[in-house]
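This is the structure I want to talk about, given as structure tokens.
A single protein chain has been omitted; all remaining protein chains appear in their positions.
Up next, chain A:
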Amino acid sequence: MDSLIDLTPELWTAAGETLYIVGLTLFFGGLGGLLVGLGLYLSRAGNILENRAVFTVLNLLVNFIRPIPFIIFLAAAQPLARMVVGTGIGNPAIIFTISLAASFAMGRIVEQNLLTVSPGVIDAARSVGAGPIRIIFTVLLPEALGPLILGFTFIFVALVDMSAVAGYVGGGGLGNFALLYGYRQFNPVVTWAAVLLIIVLVQLVQFLGNSLARKALRR
């Protein structure tokens, strides 16, 4: 217990780093997920920008990347991280890699949420002369907003999960803290403190997501 009190500054720093990593990856991964999901939805047969080639490529990409365990993906994507963010280690590398993995995971969720929008509503928009871009922003995304918020809440938990292995490539955060000061020092109290903080964080975000989604759905 005493060691935990000594480690309090490090615990807060780690919590801050987790928030930093998860916040940025939620932004970039979420954006990527929206793009991938929209791409899958729009290019699907029968939809407004039907394109078999685009759909097949995106679909295969999502199916290939999603099942790779993240810790392996982290290692495998290191050269790519070096190319894009200039380094294969540390927080920039982990943020890049999580964002990439999250884009594909989130893409599938976005696609599924968009598929719940009634095709008839899209017809209604087309019948008054709306074009594809306008339909995406004024009909498709607003109509799917409630489920999309819940999807982003869901992916948030996955981001926290992925960020926990940041330590392997020299990144920080609560996962690294728990391993470094708890597990390796045989100090379960420290580990549990990290666990507790993560639970609180996830609960807060879930609560926020639920209430925003409720507002969007007006229920």
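Note that in this section a contact is a pair of C-beta atoms (placed from the backbone, for glycine too) under 8 Å apart; a residue touches a chain by one contact, two chains touch by 3 or more; residues count from 1.
Quick note on the criterion: contacts and distances are computed from a predicted model.
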| item | value |
| --- | --- |
| Undisplayed chain, where the name is taken from the UniProt record, one of "Heme exporter protein C", "Carbon-monoxide dehydrogenase small subunit", "D-methionine transport system ATP-binding protein" or "Menaquinol:cytochrome c reductase cytochrome b subunit" | "D-methionine transport system ATP-binding protein" |
| Among A:Leu19, A:Ile65 or A:Leu145, residue touching the chain not depicted | A:Leu145 |
| Options A:Arg134, A:Arg184 or A:Arg214, residue touching the unrepresented chain | A:Arg134 |
| Residues belonging to chain A that touch the chain removed from view | 118, 120-121, 123-131, 134, 138-139, 142-143, 145, 216, 218 |
